[in-house]
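Missing here is one protein chain; the remaining ones are kept as they sit in the complex.
So that you can tell them apart, the chains are marked A, B and C in the order they are listed, and the count of residues begins at 1 in each.
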Amino acid sequence: MSISVKFFARLREELNMDEAQLEHVTGLTALQVWQKITGQPALPPKTLIAVNQEYASEDIVINDNDEVAFFPPVTGG
Amino acid sequence: MSISVKFFARLREELNMDEAQLEHVTGLTALQVWQKITGQPALPPKTLIAVNQEYASEDIVINDNDEVAFFPPVTGG
Amino acid sequence: MPVYIKEGVFEPFKEVQQYQQQLEADIGKGRYGASTVFVGSMRDFNEEHDVSAMTLEYYPGMTESALEAISNEAKQKWPVLDTLIVHRVGDILPNDSIVLVAVWSAHRAAAYDANRYIMEALKSRAPFWKKETTVKGGKWVEKNTLA
Partner (left out) sequence: MPVYIKEGVFEPFKEVQQYQQQLEADIGKGRYGASTVFVGSMRDFNEEHDVSAMTLEYYPGMTESALEAISNEAKQKWPVLDTLIVHRVGDILPNDSIVLVAVWSAHRAAAYDANRYIMEALKSRAPFWKKETTVKGGKWVEKNTLA
């Protein structure tokens, strides 16, 4: 079991981390992945989550080989 | 007293006339100018009128040196 | 807020690019955040008949002032920095550009709204008339497309 975790923009800078791997865990939600990697209990307000590059909510269950990303509201265009 | 009269597009072709001068008349409305020049009692349906290059109605009174134009609905763009 | 009536073929995106360079030279760089361009071009089909060519007639003098009035209305309704209108007249072939409307603004909503306003006003009020050439001969377009 391996999960790839990514952080972007302000979150990436604040956590000083752009990518992490989570090994040997199973049945975690996106929120629990966040907690394990960052040690923080809650997501910062308005944080967005993508699983396998599609938007998801924090209670989605993460599977083996999934890519989970956390990032602030988008500001392109 | 001289009025310059112009016709455009389908009207120009049907009347076989693009420009005409009306001399020595006074106090005519746009409709009366049309009647004098074309010999037709009424404007064809939806005909537009411009006096001095601004839209006007058929009862507007025409003054000396005015330019009066008659044309069908516009179809540009 | 220039308005150009053109007798010959024009390249709309080249026109916009050239005009924009001039605009930046005039008002300084980084002044606008949004620009919108509409280009209307001749299709080779219209209603039932295949159209092989078209002639666009206009009213020299009134057409230009109608387009200038429309540009000014847009500038009064929205925070528009500048506009450009180019309209073709004369003989036109399929795929030729007929009309170009460009709007520069600080904000995208104004750039979209003003551009569309100008196009709708142009279609309903600017004195242009299309005559299509089909296999059956010349035919004046009677009514403008609503969209």
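Definition applied: a residue touches a chain if its C-beta (ideal position, glycine included) is under 8 Å from a C-beta of that chain, and two chains touch if they have at least 3 such contacts.
Here the structure is a predicted model, which means the values were calculated and not measured.
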Of the chains you can see, which ones touch the chain that is left out? A, C
Contacts of chain A with the absent chain, listed as residue ranges: 6, 8-10, 12-13, 50, 53-55, 69, 71-77
Logged for chain C, residues touching the omitted partner chain are 11, 13-14, 16-17, 20, 24, 29-45, 94-95, 106-112, 115-116, 119, 145-147
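Basically, only the chains that are shown with their structure count from here on.
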Between chain B and chain C, what's the gap in Å when you average each chain's C-alpha atoms? 27
Whole-Å distance, C-alpha centre of chain A to that of chain C, is 48
